[in-house]
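Quick one: this structure, given as structure tokens, is what I'll be asking you about.
Removed: one protein chain of the complex. Kept in place: all other protein chains.
== chain A ==
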């Protein structure tokens, strides 16, 4: 019997306890056009849906061990809003691993990555902790070789397999206690982390300045002798050395100051007798209209038996 599939996904039942079963859905990963990187080699990558929220890399490795050696597990966020990182310093640590030139070109503003010798950020000491993700998350599992994938899909998945937690990461009460403690690292670690992080920032800043055409505080004169004039921004973002010449309002809206504008000629509203009469009449009508409105409102309340005091 072929394993139950749904929408092309193979259902992998996993029993948590005797009474509750979780289902992971698996499919071979196919590289779509949108795939940002080649980190998931098609052919030996499996795409998982509905991974348990507290699953760790080790847990999944344990789960797929019978089919072959797992090279890598990547968790994806289920929604756009969601986090992508386990701990907040991961982007610094991760930077070291991803090859640089490609990445930097892909997203130049997002993270300051163009650097020659970036100072290394001292990571905050994080013990290996489970990361609780959003439920129903996705994951990619990369096997070492493609035969494991075939072996997996040809296997029967009708019998639930027990979900075994890797013992390295604490779970339950111990997890929360460990989490609490890990959020309060020793002070010197914090200092080192903050200092190195700032060094990195300074480095990035300096680098971006170097690359920038404009240097702060220097007037830029082109070969024709014209000086570039820009608006001075606040704090450090000013480029170039000019002074501002136009108002903010003009730059934003393209409108000149109000001085030159002609005021619209005011129409006299109660000059002619007929205007007065009309006004009076309209006032009366308005009065009546409001009265009718009020009446309707009270009628509505009346209909809901609002006016029975007791």
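Just so it is clear, contacts are C-beta pairs under 8 Å (C-beta built on N, C-alpha and C of every residue); 3 or more make two chains touch, one makes a residue touch a chain; residues count from 1.
Going forward, contacts and distances are computed from a predicted model.
Hidden from the displayed complex is a chain whose UniProt protein name, among "Mediator of RNA polymerase II transcription subunit 18", "U3 small nucleolar RNA-associated protein 22", "Protein YIPF" or "Proteasome subunit beta", is "U3 small nucleolar RNA-associated protein 22". Within the set A:65, A:209, A:276 or A:306, the residue that contacts the chain not displayed is A:306. Interface residues of chain A with the unshown chain, by the touch rule above, are 4, 6-7, 9, 11, 16-17, 19-23, 25, 49-50, 52-54, 78-81, 83-88, 91, 110, 124, 131-136, 138, 165, 171-177, 179-180, 183-185, 187, 190-191, 193-195, 197-198, 201, 205, 230-231, 233-237, 246, 248, 251-252, 274, 277-278, 281-282, 284-285, 287-292, 294-295, 297-298, 301-302, 306-310.
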